[in-house]
Each structure stands twice: as structure tokens, then as C-alpha cells.
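Excluded from the complex is one protein chain; the other protein chains are retained at their positions.
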Amino acid sequence: MSRLARTIATRLRGAGGARARWGALTAAALLLAACEGVALAQPQDGVLTPASQPAKPTVQLGHELFEANCASCHGGLAQGISHPRPGAGDISGAAPSLHGVGAEAADFYLRTGFMPLSNIHAEPSNRRVLFTNKQIEAITHFVASLGAGPAIPHPKPRTGALNSGFELFTEDCAGCHQSLARGGFVTGARVPPLQGVDATEIAEAVRIGPYLMPRFSTRRISDAQLNSIIRYVLSTNRPDNRGGWSIGNLGPIPEGLVAWLAAIMLGVLCLGLGRRLRA
Amino acid sequence: MSDPGRDGRDPIQFIDERTAAAPLLKKALRYLFPDHWSFLLGEIALYSFIVLIATGVYLALFFEPSLAKTVYHGPYAPLRGREMSEAYKSVVEMSLTYKAGLLMRQTHHWAADVFMASIVLHLMRVFFTGAYRKPRELTWLIGLALLFTSLLEGYLGYSLVDDLLSGIGLAIGYGVLLSVPLVGGPLGVLLFGAAFPGKGVFESRMYIAHVFIIPALLATLIGAHLALVMARHHTQFKRDARHTQRRLVGVPMFPGQAPRSLALMLAVAAVLFLLGGLVQINPIWQWGPFEPWLGTNGAQPDWYLGWLIGALRLMPSFDVVIGHYTVIPNPFWGGVAFPLVVLAVLAAFPWVERRLTGDRTVHNLADRPRQAPNRTAFGVAFLSWIFLVFVFGAADRLYVLFGVSYETLLTVFRVAIWVVPALAFLIVRRLCRELQHADRVEHERELAEQEAARQEAELMRRREPVI
Partner (left out) sequence: MKLRQGLLAGVTLLYGRRRRRLERERRAEQGRADAEQGRADAEQGRADAEQARAGAEQAGAGQVGAGQAQEAASAAGDGGGGGARTPARIVPPGLPDRRAEYLVVALLALAMLFAVGFIVVYAEYSPAEMPNQLLGVCMGGALGFAALALAVFGRRLVVTEEIEEDYPQENPREQSEIAQLLHESASRITRRRLLLGAGAATGGVLGLAGLTPVLSLGPLWDTAPLDYSPWHRGRRLVDPHGYPLLASEVEEETFYTAFAEGADREDIASVLVVVRLHPSELRLPEGREGWAPYGILAYSKICTHAGCAVALYRKPRFPVVEAKPALVCPCHYSTFNPATGASVIFGPAGRPLPQLPLMIDPSGHLRAAGDFSGRVGPAWWGVREGPPT
């Protein structure tokens, strides 16, 4: 045992080779684990499409796509399934009814990629959009036909005011989404950042209240207020970072990392200065 | 023909005639520095402090320490028409409306962060080389006082701005203050002037503490710290036979060391100003003003308080209640007990080590970390304990970045903060012993080689005929 330790010690003292290798292995393992978590939320096999697709999106096409990809959780008639039971494609499904949710909801969930979801217990992720635009339109038409519901909103952020948008966002949204819409955490869920999200999506999310997000109706947040909020959120794509490199607009955590980097750099400088300087 | 003896003597004569300081000056100029890079780490802290003072003076001239309500009508659109305090408005204007204001503010803030980091680096050097031992225990204690006072100073500094992020931090500070058993409640009311957020006077109290009282205290402590260091002289590593407990070998302050130290000072200032210009820090106009009913996700204190937020988050949910009396509210453990324990362990360490090792002699030679396996192992374990708590303070961001759930991280860390230091202690101690053994073997081998070479030379000499 002692010999082994000695060997390790000499090796460690010698080249950084062994240490570097262990470090790389650990990093790779961690990375794999992280990817695993993200991958789990995505449907394993992609989506099923019918063999022949008409040129224009039709309710019929939407119906077919729905049957193939959504019915195992939402039910064949989109009436919802309240107790998980095994369905097509090895998916144990349960999902709310879609009657009356309108085009707004279907458009939102499909365009963001939150839907379809293969594992109802995993956290939905907006990283992968599986349907084409035509297919999304078709399914949206189908869902809209299931009962009167809200249409896709058409917000006008240009008519909103940046200052009231900032104030409203701070009051109602920043607790979860962070003051600069960089996303965050609420017990039980990740809150997505809002950079790269378009005005319609923001409006839809606010009105729907997807997943764990609260729902803000027009009585709670008027259309005018929503326009201002959207205008502010869009501005977070390019915040006023006149101070320099914004390091993520996340606040003190990256700042602390940079400070330590600077302190260590200065320490290395001491290495250069402190060495014996014979004249 | 010039007279080198006379040149330069007139100003020296001037000073000496009026102050009789020539002997002291000569001693100071010829003070010996040990010739190792790690002894310069403390200087990084000192020079950061100087930059803090210089930039701080500028900021103090533009800051308005008042919580009186006002409305912003400046050029930054998202804040136009917003109600805010005079303090916040003055900092927004300083950043966005005055030409060099942002540079000075950011340099000041970077200097504070780097100041704290360099103190920790310096502390680690002193600890792991055993330089806190007799006769330098007082210097060590003053250093700890400097560490904790600077922590408070930094906290007050960024809380003065009354932005959303630091206001949340102040609320937590109030909560931690209230959690002191028995007296916490009245103490909080006394300091704040009322329940949180307190009367406007609290802002001016913070201001006066931050720009006057605490800097004066820090300057005094630094002066005492440096005076003690110079009086007892630095420790030194045993490079060769000349370095002993009684005999110091080093580079004199003048002319040898001075250019190096001055170069370091300018380099520290350069790095801080480069950071202040190139990397944004604390962009308070993006957070908005503080109101007690507002919150934001990912609110964090500056890095040097990260260990406290980690501790506060790790605690399970309980207040210690007896009858109707809340004897120990929850934040006490993470916010008061934890830092006090760290301070107590560090402060008592020289004496505890003396007791445990029975070593009461004077130490002027610095140890290599491997030469004191128990101390090094304990230091690594202790630091890893604090570090793991610190890392957990950012666990929500870790979740956002890596997808490992916060609840899982919580369970893992609650175990890890005890298991990892214990393991670290055992592993590092073993490593030190192995390294020492390897050193000894190496040393013996060298001696053997030298002996062999000597004998060889002797043999050769005998063989050759003497001319």
C-alpha cells in the first residue's frame, strides 16, 4: 500500500499527467450526467408523420398528427387522461383536456418545443422543436376546432413603454425569471431564460400560464401592460452593458469568479517578480 | 568632479535635522525581505486597499447618502419616471451621466472583490507555512480582524447603493441580526432605527461607517499589522544552510526590493483599472431600485459572503423554541454561528497547535506545507468545508447550468460538507507524509552520490603523481 502511495506521490510530483487524466475523466463523467438529464425530457424517437401530407395545413392533417403523437397522453379525442396508463410508443400517458384551450395554447407549446413530451414526469424543455411549421399550424387548427378558445395573440410591443415594462416585470416576473430575464429556479422547476423568445411567445406564455408558471389574464395584466412587459423582455436581448463584458448578466457569481482569476493572475505575477533577481 | 557623498545629502540632512529620523529611515530602508514570491501576496491586498481608498474618495464626492424619495428623469429609458431613493439615483447618475464615474465605480468594486481574494490567498500562505506561530500570533490575530472587518466594509459598501440586489442582501442581514438569541430583536431595531427597512438614518449610518469609521479602523489595523511584521521580521524558507532560526537572509528594501514592490503596486492598480474598464460589475441600473416587496431570482451577495448564503440555504427548517420564546431562530446557525466558528477556529489555532504539539519555541523558519502533515491536512479539510458550503450558495445557478436538481444537490451537499473534509484530511496527511518520505529518500541519495563522488575524486588524486 505504501509503495502504491509512494508511486502516486512521485507521479503527482513529477508530470501533471496522471492528475490531468483523472481531471479529464471526472469532467467527462459529469458532462455525461448533465446531458443525460436534458436528454431524458425529449421524446426518444422523434415524431410520427402520416405518409401523405396535403399541401395546405388542414384540420385533417392536424387530427392525424395528433392521433399519432399526442393521443397517448391527451386521449384520442383530446379529452385528457387523468390517470397515467400505458399508451402507444411505450409512453405512460396522462395530460389535461385540450377542449377550449384554443389555438393560443397549441401554438405556444408546439412552437417552443415544450410539446411533445415523452416522459410526463420529466421537466419539459424548450430545446428541441420536433414539428415543422406546417405541422404546427395543422395541429393548432385541429386543437382550435375542439372548442372555442383564445386565438393566437398579436401583441404590439412597440406601443409599450420600456419604463413601465421594467417596473411591471420586476413586480410580477423577476422573482422567477430574474431581473434581466436570464431565467432561474423555483422549487421543483427550472425557469427558462427569455432571450431569443419572440413577442407572440411571451404573450402566449403570460396568458396561458404554462406548467408551473402563473396565469395572467387581461384583468390581471392588461394588453397595454403586456405590450410594455414584452417590450422590456425584448430589450433584455441587448441590455445596456456599457460597463464592459457583461459575463452573463447574472450578477455576483461570475463577478466573483473573475475576481479570483484576477487575484490568482496577480499571484502568478508575484512569482515572476519575487524570483531572485541578480544584477 | 562630483561629490557622491554630498549629493543627495541635503534633503536627507533637512529631514534628519527636523525629525532625527535618519537611524529609523536607515533601518527601514535596509529591512530584509525573504526572497520568495509567496511573501508578496499580502502586498496585493495592501495595494488593492490603496486603490480602494483612491477610487473611494472620488465616489464619496458624488454619492448622496439619503433614502429620501425622488423621481428619475435622466437619459436611461427603463428607469425614467421611476420612484427611487436619492442614494440610488446618485449612483445611477454617477454611472451613466458622469464621464469617468462608471470607471471609478467599477474599479472600486473590482478592487474590493480582489482585495478580499488576496487576503484569503495571503491567509492561506501564512497558514500553510506556519508563519502564525510564536512570535507572530498577534500579527495573525490582527490579520483575522482585518479579514472580518473588510468583509463587513465590503457588505456595507455595496449595500449603500439601495439597488434591488443589495437591498435584498440588507434584508437578509437584518434577518440574521434578529436571529441573535435574546437581544437580536432590539439590536436590529437599535441599528436600523425601526423595523426593516428602517428609518432613513440607517443609510447615513452605513455611509459614515463605510467611508470613515471602518476605513480608519482598517488603516490602523493595517499599520499595526505591518509594524508588527517589520518589528519581528518576516519568516523565511530554509533554502540553504545560511537560513536559520537566528540568521535572516534576504533582499534589502532599498534598493533591491523597492522597485519590485512598486512595480507590483502599479501592476495591481493596472489590473484593477483594466477590469474596471473592460469587465462590467454590479450594473445597478439593470436591477432597479430596492423596495421591500420586490424580489429577483438569483439574488446573490458578493463572492466573499457566498459562504454565508450557502450556510443559510443548507440549514434544515427549524427554530429552537421553548414555550413562546424563539430562543434560536433559524438564520442564526448559518449567519452567526458558522462565521463565528470559523473565526474562533482560526484565531485559536496557534494556541491549539502549541498545546497539541507541545511546541512552544520561537519559529522564524517557514515550513513547507509537507513538513507539517497534520496542519496542512487540517487546513485543507477546513478550507474544503467552507468551500463546499460556499459552492452550495450558488446551487440554484448550478442547477440552471447543469440540470442537477436543487433538491438533489441539497441532500448531496448536506452529506458532502462533512464527508469530503474528513476524507481530505486523511488523504492530504498521507500525501504529505509520502512526499516527506520521498524527499528524505532523495536527500539520502544525493548525499550518497556526493560521498561517492568525493571518494572518487580522492582516489583520482591519490593515483596522479604530485608535480
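Order of writing sets the labels: A and B. Residues in every chain begin at 1.
Keep this in mind: a residue touches a chain if its C-beta (ideal position, glycine included) is under 8 Å from a C-beta of that chain, and two chains touch if they have at least 3 such contacts.
Remember, predicted model here, so these are calculated numbers, not experimental data.
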item	value
Residue among B:I309, B:A366 or B:I417 touching the omitted chain	B:I309
Option touching the unshown chain, where B:L25, B:V120 or B:A171 are the choices	B:A171
Touching the absent chain when the full complex is considered, from B:P329, B:G379 or B:G403	B:P329
Touch list for subunit A against the chain that is not drawn	82-84, 94-96, 120-121, 171, 174-176, 184-189, 209-217, 219-220, 242-244, 273, 276-279
Absent-chain interface as seen on subunit B, which is shown	1, 3-6, 30, 32, 35, 75, 96-100, 102-103, 106-107, 168, 171-172, 174-176, 178-179, 181-186, 188-197, 205, 231-233, 242, 245-252, 255-256, 258-260, 262-267, 269-278, 291-299, 309, 312-319, 321, 324-327, 329-331, 334-335, 364, 396, 406-407
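What we mean here is this: only the chains that are shown with their structure count from here on.
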item	value
Approximate Å spacing (C-alpha centroids) for the pair subunit A, subunit B	38
Touching residues on subunit B, where the partner in the complex is subunit A	35-41, 43-44, 76-82, 95-96, 102, 106, 110, 113-114, 116-118, 121, 164-165, 256, 260, 263-264, 267-268, 271-272, 275, 277-283, 285-288, 294-304, 306, 394, 396-397, 399-400, 402-404, 406-407, 430-431, 434-435, 437-438
Partner subunit B, residues of subunit A touching it in the complex	2, 5-6, 8-10, 12-13, 30, 33-34, 37-38, 162-163, 165-167, 170-171, 174-180, 182-188, 190-191, 232, 235, 239-247, 249-253, 255-260, 262-267, 269-277
